[in-house]
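Just below is one structure, and these are the notes that go with it.
All protein chains of the complex are present and in place, except for one that has been dropped.
For chain A:
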Amino acid sequence: MTLGGFALIIVALAVLAYLTTRARAAAFGGPAGTMRSHSRPVYHGAWAAILAFVPAILVIVFWAVLGDNIVAQQTLARIPEAIRPGSGIEQQAFLNELRAVYSGALPAAFNENVAAAVPVYGELVGFWRLVIGGLALLLALIGGGYAWLNSQSEFRARTHVESFATIVLALASLVAILTTFGIVLSLLYESLEFFSRVSPFEFIFGTQWSPQTAIREDQVGSTGAFGAVPLFWGTVFIGAIIAMIVAIPLGLMSAIYLTQYAGASARRILKPLLEILAGVPTVVYGYFAALTVAPAVREFAISIGIDSASSESALAAGAVMGIMIIPFVSSMADDALSAVPGSMRDGSLAMGATPSETIKKVLVPAALPGIVGGILLAVSRAIGETMIVVMAAGQAANLTANPFESVTTVTAQIVQLLTGDQEFDSAKTLSAFALGLVLFIVTLLLNIYALAVVKRYREAYD
């Protein structure tokens, strides 16, 4: 029987524990309709099911994750020393082949030593499967039986079930937090590796970015340059300047129209339409930028006499990114404006202010912290955005304020550095992690600050 089979039996045992314990608890004294015991029968049943299921399934999961490694090591220990593989890569290859042959993915072993090891491996796998499965079944029986015996009228099953639920919920939230920590740690580790080759000072203040390092010593450009300033500038230029010049006025004005002027029916139609923009995959924006907007921008630039205009321009990528961010800015501004109490608006109108005076002088100033918070969140999203800049902004690390020229961003460079075959010990590849770390820190700080601003402002009106 496989581990899956054992798991099924354990589920069945848990159901059985639930049903029998619930039935037993239902019989606790007192006439129907009165409070008979501390917990209702369903809680006694649930507690029995938990005790039967959780410990047993943990054993099975533990073995499913780590068991194979243990069996492999034991196999290696048992086979004669003569056919035992060396360490490192050789051992890995041996074990991979062994597993493939055993599972039937490989019809026959190429390595005769492996062929000799297969029966040993198979025997061990079978043995451990029985031991672990049996142990799990035993635990399920003990757990369920213990709960069954323990379910007395005064047993606080409800309290136990609820604390179990709390633990499960806490673990679920921990997963996300721990993942973030894991990401930070892996970024940190690789970045430190990078900074051991390139000085952080050069990375942060250098203005020359050319990560291409030669494979052989005698090739041209054998030393790369890792000054990331052009990338940071490109990111800020596209994401925080051009995109925001597009997104802030359009987003703000559409929010003002939707909250203050549009009738209920117009709002009902326009708001979802605007939100469709947020649902367009960024890669679609990417080729819209690269194939439609960028050539138009270039032709426009040439028609006004700027001959240096590139077909991959900061303006095209930034403008399309701005369009993409509009629903984001608009919905944050919408929330902020709607949160200003209606009495404020009435007060201003009753003074004889026109609706537009009311918006300019009372509503927008009152909603300003919320709007600013929304804009900061939008900036943090824009500078982390990848697809549009990869497709439309180009790869040339120019340090220029000319929007018709090609610039590159942190995200676009990361993509370029990590796609294709790369050696994982070169400064070129490792620089992607350092860039990622900087990007992560900047967006994290922006988010924390923006959320703090939004929160403080919400408190002002609640």
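Just so we're on the same page, a residue touches a chain if its C-beta (ideal position, glycine included) is under 8 Å from a C-beta of that chain, and two chains touch if they have at least 3 such contacts; residues count from 1.
Rule of thumb we're sticking to: contacts and distances are computed from a predicted model.
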{"item": "From \"Fe-S-cluster-containing hydrogenase components 1\", \"Glycolate oxidase\", \"Phosphate ABC transporter ATP-binding protein\" or \"DNA polymerase Y family protein\", the hidden chain's UniProt protein name", "value": "\"Phosphate ABC transporter ATP-binding protein\""}
{"item": "Which residue of A:86, A:107 or A:263 touches the chain not shown here", "value": "A:263"}
{"item": "Candidate in contact with the missing chain, chosen from A:348, A:380, A:409 or A:429", "value": "A:348"}
{"item": "Contact residue for the chain not shown (choose from A:51, A:336, A:366 or A:417)", "value": "A:366"}
{"item": "Absent-chain interface as seen on chain A, which is shown", "value": "263-264, 341, 343-354, 357, 361-362, 365-366, 460"}
